[in-house]
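Here the complex is missing a single protein chain, while all its other protein chains stay put.
Chain IDs A and B follow the sequence of writing; residue 1 opens each chain.
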Amino acid sequence: MPVIIPLLSAVVLIFFRKFRIFSKVFNLFGSLALLTAAGFIFLFVDNEGIQTLSIGGWKAPFGIIFVADTFSAIMIIIAGIMSSAASIFFFAMVDKEREKLGFYIFYQTMIMGVCGALLTGDIFNLYVWFEVILMSSFILLVLGSEKKQIEGAVKYVAINLISSVIFLSAIGLLYGLNGTLNMADLSVKISASKDTALMNTVSMMFLVSFGIKSAIFPLFFWLPASYHTPPVAVTAIFSALLTKTGVYAIIRVFTLVFRQDMTFSLTVILILAGFTMVTGVLGAAAQMDFRRILSFHIISQIGYLLMGLGILTEYSLTGSVFFMIHIIITKTILFFVSGIVYVAYGTYDLTKVGSIYKWFPFIGLLFLISAGSLAGIPPFTGFWAKFFLIKAGFMGEFFVISSVGLFVSILTLYSMLKIWNEVFWTDTGCEFEVVNNNLKSKSKGFKFSMYFPVIFLLIVMLAISFYPEPVYYYAEKAGKELMNYTNYINAVLRK
Amino acid sequence: MYILISIVTGALFAAGIFMILRRSIVKLIIGLVLLSHAANLLIFTAGRMSMSQPPIIKEGAIFLNEPYADPLPQALILTAIVISFGLTAFAIILIKKTYLINKTEDLDELNTTDKIDKIG
Partner (left out) sequence: MLIVVSILLILSILSPLLYKIFKGITNWIITSVIITSLILFINYGKTIFSDDFLLESYEWFSSANINLEFYVDGLGFMFGIIVLGIGALIVLYSGYYLKGKEFTGRFYLYIVLFAASMFGLVISGNLIVMFVFWELTGISSFFLIGYYFYKEESRINAQQALLVTGFGGLALLAGFILIYLSAGTFSIKELLTKRELIVFTEIYPIILILILTGVFTKSAQVPFHFWLPNAMVAPAPISAYLHSATMVKAGIFLLMRLYPVMGDTNEWKYILSGFGIFTMLMGGFISVNQTDLKKILAYSTVSALGLMVTLMGISTQEAIQAAVVFLIAHALYKGSLFLIAGLVEHSADSRDINVLSGLYKTIPFLGIISFAAAASQSGVPLFFGFLGKELTYTSAIDTDFLKIFLPLMFLMANILMVCAALMAGVKPFIGEYEKEKVKISSFKYISPLILSFTGFAIFFIPGLLNNTIINPTVNAISGVETRIELSLWHGFNIPLLMSILTLAGGYYIYKYRNYFKLHIEDFLIFLTPSSVYHSMISGLKKIAFYQTRILQSGYLRNYLIVIFSFTLILMILPLLIGNKLAIFTGDLEIERYEIFLYSAIIISAIFVTVTKSRLSAIAALGVVGFGVAVIFIMHGAPDIAITQFAIEVLTVILFVIVLFKLPRFSNISKRKIKIRDTIFSVTAGVAVFFVLMLITNEKMRPLISDFYTENSWTLANGRNIVNVILVDFRAIDTFGEITVLAVAAFGIFALLKLTVINKKEEHK
């Protein structure tokens, strides 16, 4: 269902792309329908355990099978929420030219790819969905054809195509070793084999390939080069869904498929996690542009997600899942806020924007809460997420990575303070009349679609912050399922 | 048999990697095409290709007689070929646009979006 809905929306949008308003509304409608479907899947998974759906009626491992466990159900629901929120944001933020060229078509196919990737239980099918995402994101990225967009896109395309080549080769080798493509079946076969070395080689190829997509150290180069070039609405949804789908794939593959002897792979993952956190946050600290700081931060946060995987306990995976929920919501809010600032000031340059705190305390508040959450200030979601991960780290006696995690959060605080100081406090000589006019002159509908998604997501985030219990419950459930992967295998192979 | 085809695969990878490390944007795309050939060959090899008949069931037969080539890798490669064609076609148009808009084919000149030049 979550795959079909965006597809249908995309098809409808193809025919009606000339009608701007219709496209906008229908796009939102499609996203909401997706959210509803995701809600149903979530309920099913919650009540009846892991759900499977064999496409075309062929049983696993022969046909392709879609699987929804708690983790993917959570991810799908978040994808639904984010795509709906972004769809509202698009009302204000996507311009006419882009709409005429079918912006929403590509948006919907991208969502479709994301949902497919989150649900599939077949490794080659995962590749296909990734290509769908990639192709759509390429186009979303270059639509508009501004000089810098194209420049960013060249790097994005080149590096991601390489990721595809590595992915494809890895699948070939994996098939050559095990003769099957279903992930659950692979897991069984791999556990039975004694050959760790070759399997590690193949698993590392997957790590690299997904690592490129999720922008881990030292494979993240495409992200800072391209993410800040398209319109902010696109950046926001990219950051919410694309890199996170990559991380999802890493977590899925390493908690399900390569569970044989994990000493080598976990060590590698932990080391990479540490470097990813540090280089990401330092990269952010070096920037002088609102959106580039945020983009670099994506990398740093990916490190935390990997840290939970590298520790690999029920608790740490719970931490990772919680962190995933937290970071998707928080990061999207921050990008949206940067978009609002851009509407007012017409630039993302820290040295040019100023005095927001003085003139628009409300925007300041929106930024403040989400930035605080990102930096891990209690009691916001970021605090809980980091708290779980650090605690998991201490419990497993991974003191180095835990200290790195703590230290990075002070650097995160530093770079958030940098934005706050430069953009919100400093008087950079902007004129109040001009800026205020930029905001005031917009229509009511424009303002609504600009502020509503931010406020909505902020309320969601605050609700999770002050009452983390339910979300934690599901994160814990997902963590347990990931750790005890035999349930997944049994559900898929009907044992 | 595998040894030779592995050498070919290796050579294609080498040539592809060499090409994408050049500064010319056209060479970058050529390199990517070479790499996707290499990946297809790799799947083919790893899927134990053999000198045998195609996996087509003869008229009147129900099963396939041994020996036959493994059909699954073939299906995968077919999918992969088509997908990579889509990507390549897009990439080719992209370089054209790049050249038209940025007036350069030197990748080293395309670095304004991520270079930083002063301590912030």
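Throughout what follows, a contact is a pair of C-beta atoms (placed from the backbone, for glycine too) under 8 Å apart; a residue touches a chain by one contact, two chains touch by 3 or more.
Worth saying up front: this structure is predicted, and the values here are computed from it rather than measured.
Taking the complete complex into account, A:Leu143 is the one of A:Ala79, A:Leu118 or A:Leu143 that touches the chain left out.
Among A:Leu266, A:Leu282 or A:Leu439, only A:Leu282 touches the chain left out of the display.
Of the listed positions A:Leu43, A:Leu198 or A:Ile459, the one in contact with the omitted chain in the full complex is A:Leu198. The omitted chain makes contact with chain B at the following residues, 1-24, 26-28, 30, 33-34, 37-38, 40-42, 44-46, 48-59, 61-64, 68-72, 74-75, 77-79, 81-83, 85-90, 92-97, 99-101, 105-108, 110-116, 118-120. On the side of chain A, the interface with the absent chain consists of residues 7, 14, 55-56, 58, 61-64, 97, 101-102, 105-106, 109, 112-113, 116, 120, 122, 124-125, 128-129, 131-132, 135-136, 138-139, 142-145, 154-155, 158-159, 162, 166, 169, 173, 176-182, 185, 189, 193, 195-198, 200-201, 204-205, 207-208, 212, 218-219, 221-222, 224-225, 264, 268, 279, 282-283, 285-287, 296, 357-358, 361, 372, 377-379, 383, 387-388, 390-391, 394-395, 402-403, 406-407, 409-411, 413-414, 417, 421, 425-427, 467-469, 472-473, 476, using the contact rule stated above.
Criterion: only the chains that are shown with their structure count from here on.
In whole angstrom, the spacing between the mean C-alpha positions of chain A and chain B is 27.
Every residue of chain B that touches chain A in the complex is listed here, in rising order: 20, 25, 28, 32, 35-36, 38-40, 42-48, 72-73, 76, 79-80, 83-84, 86-87, 90-91, 94-95, 97-98, 101-102, 107, 110-114, 116, 118-120. By the touch criterion stated above, chain A contacts chain B in their complex at residues 124, 127-128, 131, 134-135, 138-139, 142, 145, 147-148, 150-155, 157-158, 161-162, 164-165, 168-169, 171-173, 175-177, 181, 221, 224-226, 228-229, 285-288, 350, 418.
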